Each structure stands twice: as structure tokens, then as C-alpha cells.
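Working notes, beginning with the structure itself.
Yeah, one chain of the complex is gone here, protein chain that is, but the others are all in their spots.
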Amino acid sequence: MTIDLQELVEDVHEAVRPLIGSGSVADYIPRLAAVNPDHFGISVMMTDGTQVSSGDADVEFSIQSISKVFSLALVMAGDGDEIWQRVDREPSGAAFNSLAQLEYKRGIPRNPFMNAGALVVADHLLSLTPDAEDPVLDFVRTESGNPDISIDALTAASELAHADRNSSISHLLRSFGNLINDVDAVLDRYVRQCSIAMSCTDLAAAGAFLARRGESADGRHLLSGNQTKRVNAVMLTSGFYDAAGEFAYRVGLPGKSGVGGGILAIVPDVCSICVWGPGLDSSGNSLIGMAALDELTSRTGWSIF
Amino acid sequence: MTIDLQELVEDVHEAVRPLIGSGSVADYIPRLAAVNPDHFGISVMMTDGTQVSSGDADVEFSIQSISKVFSLALVMAGDGDEIWQRVDREPSGAAFNSLAQLEYKRGIPRNPFMNAGALVVADHLLSLTPDAEDPVLDFVRTESGNPDISIDALTAASELAHADRNSSISHLLRSFGNLINDVDAVLDRYVRQCSIAMSCTDLAAAGAFLARRGESADGRHLLSGNQTKRVNAVMLTSGFYDAAGEFAYRVGLPGKSGVGGGILAIVPDVCSICVWGPGLDSSGNSLIGMAALDELTSRTGWSIF
Amino acid sequence: MTIDLQELVEDVHEAVRPLIGSGSVADYIPRLAAVNPDHFGISVMMTDGTQVSSGDADVEFSIQSISKVFSLALVMAGDGDEIWQRVDREPSGAAFNSLAQLEYKRGIPRNPFMNAGALVVADHLLSLTPDAEDPVLDFVRTESGNPDISIDALTAASELAHADRNSSISHLLRSFGNLINDVDAVLDRYVRQCSIAMSCTDLAAAGAFLARRGESADGRHLLSGNQTKRVNAVMLTSGFYDAAGEFAYRVGLPGKSGVGGGILAIVPDVCSICVWGPGLDSSGNSLIGMAALDELTSRTGWSIF
Partner (left out) sequence: MTIDLQELVEDVHEAVRPLIGSGSVADYIPRLAAVNPDHFGISVMMTDGTQVSSGDADVEFSIQSISKVFSLALVMAGDGDEIWQRVDREPSGAAFNSLAQLEYKRGIPRNPFMNAGALVVADHLLSLTPDAEDPVLDFVRTESGNPDISIDALTAASELAHADRNSSISHLLRSFGNLINDVDAVLDRYVRQCSIAMSCTDLAAAGAFLARRGESADGRHLLSGNQTKRVNAVMLTSGFYDAAGEFAYRVGLPGKSGVGGGILAIVPDVCSICVWGPGLDSSGNSLIGMAALDELTSRTGWSIF
């Protein structure tokens, strides 16, 4: 089985090789714009702990919005269903950083994976862990078993210097009473979690609890089986900005993408998958990453549908 | 196994009994408003053909939007992926009959289960089967094995008399060139498919091909396995109006609801389920039906996540 | 004075001559698209009955939305303020044929000069004058003293054949209970009033009651002084689609434009002005017409501000 899996990821790698370098690298901050577009990495971690990888699976990249899955899991682990008083879980049908919808919904974000929702989650997590410096960083270090994972300070500084849109969203949330802590403190936490640099290998490992019904790397249950299903459901309906339906249609797995070009996908009870390629498609998802997942699921039949 | 299943649906029936009569019966047309609210039915058809039911599973009701699943399947069976040139497959984040979004998207409906999308599908099906009278009716008769299923003429007449909103949508589609046939002809077909009267037993049987990877009652493949997954994916992301995320979160199955109070849900490779209760929740989905599916999936662990 | 006025309109004509043929002729219906773009006409009718003109002031063109001023005046003359129960009088901030706003406002158009509002006014006028064939036509014949004014049948037919957007609006109005008569009957009336063909000379004369505090050509008061001010106010805030503010800023007069390239403007207590040139600017108003009014008001100081 291990050998077959290794072949599988190498075959997928081979199949998508022509797409390496395709798409547009995110350019809203200089640090991301400077990334070499010619990368591709893939790593699959099975629920039994087996892990196979191919390509640049050990090269670090900025996890960006993938961090929203971890912050949501931490908030649910720490405070159960409370967060759903403050955030809905419906797909948005709007851009990830839309203010119009947030205004119309009077400060209740449509889901925890839009920026507005993730800022509320960050605010909630800050209230739960006021003394922690970076709980999301601590979590991914523990789950991946890699204590060297760190926040890319240049990315964080670059993000903070271009944070006007997120500042705008945060103040709007606050005007509706749905941001409790100081805007600067929440933004600082949020920017730091987005600026964590990880590899495919680390990310597949860190996300594997979602394939293991909520079981952490140390065997504890971070989330109950039921909670885990629910995080997966939210990933499926809302994990890909305005292309969630497209991803469900083409790939058929819960997943979450980031503008750094990474995608984390979950096959419940089977494995977690991380693919990475910096070039994005028009929806802001990794072009080669989407193709690789399409290829992988076609070859394996992995799909929840 | 058959015995256990029978107990299961009876236990679910018992568990939701206190909710019988709860919610608000659809009242936008007199024929629907006149339905007795105190009904509840459930029927489950396994992929091996076993079928178990409880409550008013043999009482007919208006299938309404559930018909959109069948018309989509017929269009995909007849013309492959062509329909996706005319309709997107993203959740809408808007009301089922919204014109604003359709205007903004220049006549491309967000998904085939909003009224706008279903009207485009009906138009496409009319072009594919110009000489058929009611291809959706023919289909559900064949799949359920019940040749007596018919269109409720009073419902159809009532719908046509209150069709201004759908007329408005149709003309808007036409102004963008995304409705080919005559508006009246399309509306007639659409209203007729929505006015089909079926029971839970019939609907579970008619939808079972979606649990059987596209295999029809007669053993042919109406849809390929891949196509079937995709219809299921669209049901999951867009099958419940503005409560798709909520349904995915609570129930975790592909499904489609109708304002007649029916819900069709699919457990891929396991079974199709139909529940019915006329009282609707604030999102327009059967209140007791949602609760019954919640109960059923909790007891069985059936979930795609 | 007569001599000076004649010089004035000729000087304006000379000043805008370089713009003849600029802009884009409306092309949504073939009949309008076929108009020779190289026309320019101007006519000014003083409140004392003096009239001066220059250029193609006697060439007929399609008055289109300018007709909305006459139908509004007729409805107010016939039924006082009743129409304001059905239509607001706020500038829209949206395109003239927007459905989104109408949906959001639950069927109450923002003002009587958007298509939705004009359709409600046409519906109201139809209820007031069920037996008249074309009350707007009758009115402009009487006011201009030209009994030969007629409806261009080819334009009307062309409009009807491309009426899907207006059909969509009408059915949406009807779904909200804000269209009483049959959609086809209202659309027929509306299309006919828009298809009236008139010259600058006729239009300046027909609109002069708005400069005469509501006094008709025959000396009767069609509208009271107060009502007339109010029609002028609505023209100022809403008469130029999404360029009402621009027109108020540049020209400073109440006015109403049509996609046929005509503009009717009012200097209260002084005169009515009609300019015409088929080429439209990006907002759908006559490019040369706007320039001519700018020139005319700069030379005369005519402005309400």
C-alpha cells in the first residue's frame, strides 16, 4: 500500500507537470509576489500515519487562509458551538473580502472562512486565549510534530502594511458589536496566523485530525466526531471563496485554499492531502493544486459523493 | 437487516412525532395552502432495492422543487455538460427567486436549483425533447415503477395564475439570451413538473439512481458514476435555498427540498431517503423533515463527511 | 428680443457643430440603430409664445423616455397625488432598467422616470383612461398644435419585439401587486408612447406648460403651479438616468432625456428647450445635446441655482 501510494502521488505529479508555473502569483503584498511560481508539491497523510509526498513537498510557503481551518477548530474545541452565535455557516456567493454582504447581514459574517468570519473567529480565540502569543502556531507545531514551524516576519509586516481592507472589515464588525477586542490586537493575531510558513508535509500532518474524526496527533480528541464532520461540511460549502461549488463538483472533497497557493483537502476516515503551487486561477485558488486534486480523486475514486 | 431498517424509520417517526403540524404551510398558492399540515411520512430505499417506510409514506404531495433534480439529471443524460455553459453551480447566498443576482451575473443563474437555473434547465430540456409532453413525469413514473403518478391539474393552474415572479425571471433570462424557447412554453413545462404529485415511497424510489451511481431502475446507466457524483455535489451545495450550509452542517447529505414539504436526500452507495411534512421552517424547508433527517443520520452515522 | 434669441440658438449651434456625429446611436432596436447620426436640432419656446430654432429642428425623432414627462403630467392632472402611493420620487443611483433595486424596494419604483416607474405610471394612466387609444399622443398633438404627430409603427413593433427586459420589470411589479392592468396592455401603451415621433419644434412647444406654471396651450391649467414645480423637481433629481447629478451640476435645469437623442429642459417662468442629436454619451444622454445645453446656459445665465 505504501508503495502504491508513493507511485500515486508521483503519477499525479507527472500528470500536472505541464501546469507548473501557470496561473498568477498573488501580488497584493510584495512578499507573496516575490515567490518563485515554478513550484509544485503534494503530500498525503493516511489516517494510519503513513505519509507520501512528491515534488517540493518540503518547501515552506505562506499558509494564509488555510490557517482559518485551524483557528475554527481551536475555537470549537475551546468553546463548543458558541462561535455560531456570531458567524453563520452558509456559502457566501460573494468575494472573500466583501463588505456589502456583511453590511446587509448587520455584522454577521456568512461563514468562518470569509475574511470577516475569520476575523470574528480570531477575535473569539483571542478572548479564549488572551495570554497565548500564537495559539494557531502552537497548534500546527504540535500536530505536525515540527517545532521549527514559524511565522514569516516579512510576510506579517507586509500584510499589516496592506491591511486597510481587513481594518475596514474589522471596524465594520465592531460597529455592529461583533468584534470584542481591540481592532489592532485582532488584526495582529489574524495577520500572524496567516503568515505562518509551512510545507505540504507539515500541513497534511497538521490537518490530519480532520480525517481522523477529530483525533489529535497525541491521541486526544481535539474535536468530537460530530464536530469534525461539521468542520468538514463548512469546508465543503465555503472553503473555496466563490468556487466552492466548482470544487465540490470537480473534486468532491472538503478543502480549504489559501492565496499562498496551498490547498488542504480531507478524505474523511482515509487521509488528509496538501497540494501547493503558487500560481492562482481566476477564483484565487491554486491552479495546479486544483488540477492535482482532480487528478488524484479521479485515480483513486476518493470523493464524498 | 430489513427488520432493523423498519425499526429505524419507525423510531425516527416516533422521535419527531411532537413536531407534527409545526411550521408554516406554503401559502403563495391556494392549492398548497389547503394541504392538511398534520402529515409526516418517511421512506428509505436501499441500493439493493429494499424499501422501508413509516407514517404517511403513501400519501401524495406536490413535489415542487424536488423536480429540479430530475430535470437536471435528464438534461445531463441527454446533453452531457452543455447545460453548464448556461448555468453556474455555485451556491447563491440569495433567495431562491432573486432577480438581483441574476441581473448582476448577466443572465447566468448561480445554480440549477434556484428558480432561474431551473427555468434554464427546463428550457434546455424543452429543446432536447420538443415533442414530449412531460419528460419529467415520464421519468418518475418509470423510475418509481408507478405509472399512476400524475400532474395535479389544480396545482398547475394555481401556479400559472401566480406566475408573475417566474415570468419576470424568464423574461430577464430571455433579455440576456439565456432562454431560447417561448416564455409561455417554458413556464408551462416548468409549472407542470413542479405540480407532479408523488408519495414518499415513489420519490425515494425515483431518486434512488443517485444512490446507485446513476443506474436506472431498469439497470441502464442514466448517468455515469462521475456525473452522479456531480449532481450530488450540486445538491449538497445548493439544494436547500439559503440553508444549504445549515443542512450540510446538521445532516451532511446531498438533498433537495420543495415547498410542498418534501425532501429527497441521498446517501451515496447506501440509499435514497424521502421525508415529508407540509410545515416549513423560515428557510422554506420542511421543519419536521429536517428534524427527521437529523435524527436518522445521528442514529445511523450516515453522513458524507 | 426675438432677433437676439435667434442669434443665440444659431451661436449655440455653431459652437457645438464640431460634435455633430459624436457619441453612439442607440442600437438595442434596429429602428433606432438606423438613424443618421449627423443631426443636430435646437428649439426654444419662450413663455410668451415666441419660438426660435436652428439646425434640424423640424426633423422628427423618437421621443422615447421624454414621453415619461407627459404621462406623469397626465396622471397628476387626472388623479392628483395618488401616483405617489405607487412610485417614490428619489433619484435611483442605479441603471434605468434595474431590477435589483425594484426587488429590494418590494415593487415600489424609485421614481417615475426609471422604466419601472414609467410602467406604473402607464398602468395608472391606463386605469384612468381605459377607452383612450393613446392619451400621450393626444396630449402632445394638442400642446404642440401639430395634429400630424404620430406613432412610428416600425419603432413600436421593434420595441415590442425586444421588450423582454420591460416584460420582466412588469411581471415583477405585478408580483408585488403594483401593476393592475394586464401586462400586455400596459406594455403596449408604454411602447406606443415611447415610439411617438416628434421634432424639436414640437417638443419644445409640447413641454412649454412646465415653464408656464402648468398652463396648457389653450390657457387652462393642466397642472397647478405647485404641481408643476414638483414635476420640475422630479425632472431635476431623476431625469437623466444615472447622470442627474452631472446634469444639475453642468446645466442646472430640470430636464428629461431619451435614448432617441432628444432632451427637453425647462427654465421655469422663462422657456422650454428641446435639443436633439442621436449620438449618446456613456450615460445614455445625447452627447451634443448636453453640450448645447451647457453652452446655452453659460451664454444666458439660465440656471435654477
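The first chain written gets the first letter, and so on, giving A, B and C; residue counts start at 1 in each chain.
In this section, contacts are C-beta pairs under 8 Å (C-beta built on N, C-alpha and C of every residue); 3 or more make two chains touch, one makes a residue touch a chain.
Computed from a predicted model, the values in this text were never measured in an experiment.
Chemist: Please provide the labels of all shown chains that the missing chain touches.
Modeler: Counted over the whole complex, the chain not pictured touches A, C.
Chemist: Quick one: which of C:38, C:90 or C:182 touches the chain that's been left out?
Modeler: That would be C:90, which touches the missing chain.
Chemist: Among C:244, C:259, C:273 or C:293, single out the residue that touches the unshown chain.
Modeler: If we include the chain that is not displayed, C:244 is the one touching it.
Chemist: May I ask you to list the residues on chain A that touch the chain which is not drawn?
Modeler: Looking at chain A, the ones touching the missing chain are residues 98-100, 103-104, 164-165, 167-172, 174-175, 183.
Chemist: Which positions on chain C touch the chain that was left off?
Modeler: Per the touch rule, chain C residues meeting the hidden chain are 88-94, 101, 110-111, 228-230, 232-234, 236-238, 242-246, 248-249, 252, 254, 268, 303-305.
To be clear about the criterion, only the chains that are shown with their structure count from here on.
Chemist: Imagine the assembly minus chain A, everything else where it sits, and name the touching groups.
Modeler: one piece
Chemist: Taking each chain's centre as the average of its Cα atoms, which is closest to the average over all protein Cα atoms shown?
Modeler: Located nearest the centre of all protein C-alpha atoms is chain B.
Chemist: Hey, how far is the Cα centre of chain A from the one of chain C, in Å?
Modeler: Each chain's C-alpha centroid was found; their separation is 55 Å.
Chemist: Out of chain A, which residues touch more than one other chain, so two or more?
Modeler: None at all.
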